[in-house]
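What you see is the complex with one protein chain gone and the rest in place.
Going by the order they are written in, the chains are A, B and C; count residues from 1 in each one.
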Amino acid sequence: MHEIEVYVRFSETDAAGHVNNTSYFLYMEEARTKFFNELGYGHHESLPGLNLILASTKCDYIAQSYAGQTLKVATTVSNIGNKSFTVEHLITNADSGTIIAKGTATLVSFDFEQQKTMPIPEVVRTNLEQFLQPQ
Amino acid sequence: MHEIEVYVRFSETDAAGHVNNTSYFLYMEEARTKFFNELGYGHHESLPGLNLILASTKCDYIAQSYAGQTLKVATTVSNIGNKSFTVEHLITNADSGTIIAKGTATLVSFDFEQQKTMPIPEVVRTNLEQFLQPQ
Amino acid sequence: MHEIEVYVRFSETDAAGHVNNTSYFLYMEEARTKFFNELGYGHHESLPGLNLILASTKCDYIAQSYAGQTLKVATTVSNIGNKSFTVEHLITNADSGTIIAKGTATLVSFDFEQQKTMPIPEVVRTNLEQFLQPQ
Partner (left out) sequence: MHEIEVYVRFSETDAAGHVNNTSYFLYMEEARTKFFNELGYGHHESLPGLNLILASTKCDYIAQSYAGQTLKVATTVSNIGNKSFTVEHLITNADSGTIIAKGTATLVSFDFEQQKTMPIPEVVRTNLEQFLQPQ
């Protein structure tokens, strides 16, 4: 499991008083970026020798969070296919442990030179498998 | 079908050169807000007499879009349950018609006073059915 | 004067109930982008043959605005120097005309190849002068 903490900015809340639904995707992108960094693949969704395209993201909203709180975003790999893999993000309140949201992202291995999908390289597959936690 | 146009701001792109994955959720929230407005329910996700909670959102990324482009966000209702319903957002390039992304949002009817889910009122159900287009 | 209208998104408000202070800079960037487009210089802050660097931006907050409102952003040029110029943004409520905010941006003409500031080309100066309205 890979884990980061994020501080909830006031600008990330909305007039309903809590964190806006779109802000959780900011937190999940930061989590993926740092997860891929830790795997040694440089920042963002791109790995040297392997480039990733974000194919899909989803967020289920469970409980509210508020400005000034600290959230924990835990990332695991739930599925590794031939050309794509899926990560799960569990967002909790860092103090209480309350589950705030659950997210998913599907990433596709892509060869930008040839402009087509490509199999996930073995070395990357091995790295990802260490975080594998099927749902 | 309910349709809006959005202008892609430079701030909504990222260093990969195209619109950031999180920005599409901004466009879809604007589409839902205006859709609910057109139904006569005031802005945001809350309807007088009926309040909605956003339970889940998803976006599938199909093609790139870029700063300065105009996108069309078409919203339909794909499912109406007892206490929740689902809307679909189809995001296309307003000029070329190219499909850029497909989104989904599930909204739950909620009684904030009693703090529990409640059935969708008949009048709302009737309104939503006019936009029903099962997938 | 150059004028655009922007719709205030729910995501652009904050837990204080009104538009977040940072969101006005989104509106002003959109205004500048479209202003430069109208001058025929392509999107964003970059003009072909002339590239601009944003050197400074400022916003004075006069009154509140809220989700679902439409704002007008009027842009004029307040000063044209040798290598830089300054634009003013007046943000008003499109319905009531109430002044919401006043912004300023200073842009510097920059030669990216030589990596140094350069004088504003005459043709650009002539274009800008049509919008000149010294404060």
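Basically, a residue touches a chain if its C-beta (ideal position, glycine included) is under 8 Å from a C-beta of that chain, and two chains touch if they have at least 3 such contacts.
Note that the structure is a prediction, hence the values are computed from the model and not measured.
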{"item": "Displayed chains contacting the withheld chain", "value": "A, B, C"}
{"item": "Contacting the left-out chain in the complete assembly, out of B:18, B:34, B:72 or B:89", "value": "B:18"}
{"item": "Missing-partner contacts on chain C, residue numbers", "value": "15-16, 20-22, 25-26, 29, 44, 46, 53-61"}
{"item": "Residue numbers in chain A that touch the chain omitted from display", "value": "7, 9-11, 26, 29-30, 33, 37, 43-44, 67-68"}
{"item": "Positions on chain B contacted by the hidden chain, ascending", "value": "10-11, 13-18, 20-23, 66-67"}
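By our rule, only the chains that are shown with their structure count from here on.
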{"item": "Interface composition of copies chain A and chain B: same or different, split at half", "value": "same"}
{"item": "Approximate Å spacing (C-alpha centroids) for the pair chain A, chain C", "value": "34"}
{"item": "Between chain B and chain C, centroid-to-centroid distance (C-alpha), Å", "value": "29"}
{"item": "Distance from chain B to chain A - Cα centre to Cα centre, in angstrom", "value": "22"}
{"item": "Residues of chain B touching at least two other chains", "value": "26, 29, 44"}
